[in-house]
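Here it is, the structure, as structure tokens.
A single protein chain has been omitted; all remaining protein chains appear in their positions.
This part shows chain A:
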Amino acid sequence: MSTNLDKDALPQPGDAATDGPTPLLELRDLHVYYGAIEALKGVSLTVPHGQVVALLGANGAGKSTTLKAASGMLRPRTGDVLLRGERVDGIKSHELVRFGIGHVPEGRRVFARMTILENLKMGAYRLRRPDPTDLERVFTLFPVLAERRKQIAGTLSGGEQQMLAIGRALMGKPDLLLLDEPSMGLAPLIVQQIFEILREINEQGTTLLLVEQNASQALRLADYGYVLETGAVVMSDQADALLSDPRVRAAYLGEAVE
């Protein structure tokens, strides 16, 4: 894979998006370590209200690590995580969900021995009084979950588990949904279906930060995109600009450089 991207020609990370009102999520110069290994080497990005932001890159580029730092699963050594302009880094993930963050983890990770309904109720765990319309909303978005609500989640297909993982996160009423590779290991038709539902979720007012290896799908949904390489942002632009950028096309869409 080509990594021959010209860093000098890039806009500064996020500067197109930082103009205007306070963004919903802002990451500033995050440095995250796994032991002695530096997984993120100063990642900055912004996610404005109501938008879809895609985070692209190869395996090991630091995409999942960035999401985990945003949802409190990992603590950055230095750098700030700002939610609606307030610093939230250092707050543990179980407390951070109250700030309206939903994280759909990599590999779906549904509670395999609980039923669909129990999984969805777990999603609403943070709420003192769960809102029954949330369940209706999830079942409307994913009719297949409604049909099988008593089924044990571990027996669902990969696509259904992904839908359940997204539905579960929605039950917590997130303003910001972090999605870690929702297309992983799924058939193209299912991927398409899931991306259509993600668009619908966004149109209903939820902001999305989407990590994907499937760059073309992600960029067609996204408003803005960032490209990560070995723990740093190497490119960022409007999604359609990235989609037509020959370097992105060569590196992430499998096209030969013209």
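The criterion applied here is as follows: a residue touches a chain if its C-beta (ideal position, glycine included) is under 8 Å from a C-beta of that chain, and two chains touch if they have at least 3 such contacts; residues count from 1.
As a working rule, contacts and distances are computed from a predicted model.
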Name check vs UniProt for the chain missing from the figure, options "N-methylglutamate synthase subunit A", "Aldehyde dehydrogenase family protein", "Molybdopterin cofactor-binding domain-containing protein" or "Branched-chain amino acid ABC transporter permease", returns "Branched-chain amino acid ABC transporter permease"
Tell me which residue among A:V97, A:I116 or A:L221 touches the hidden chain in the full complex. A:V97
Residue positions on chain A contacting the omitted chain are 71, 73, 92-95, 97-98, 103, 105, 109, 111-114, 118, 121-123, 125-126, 168, 172
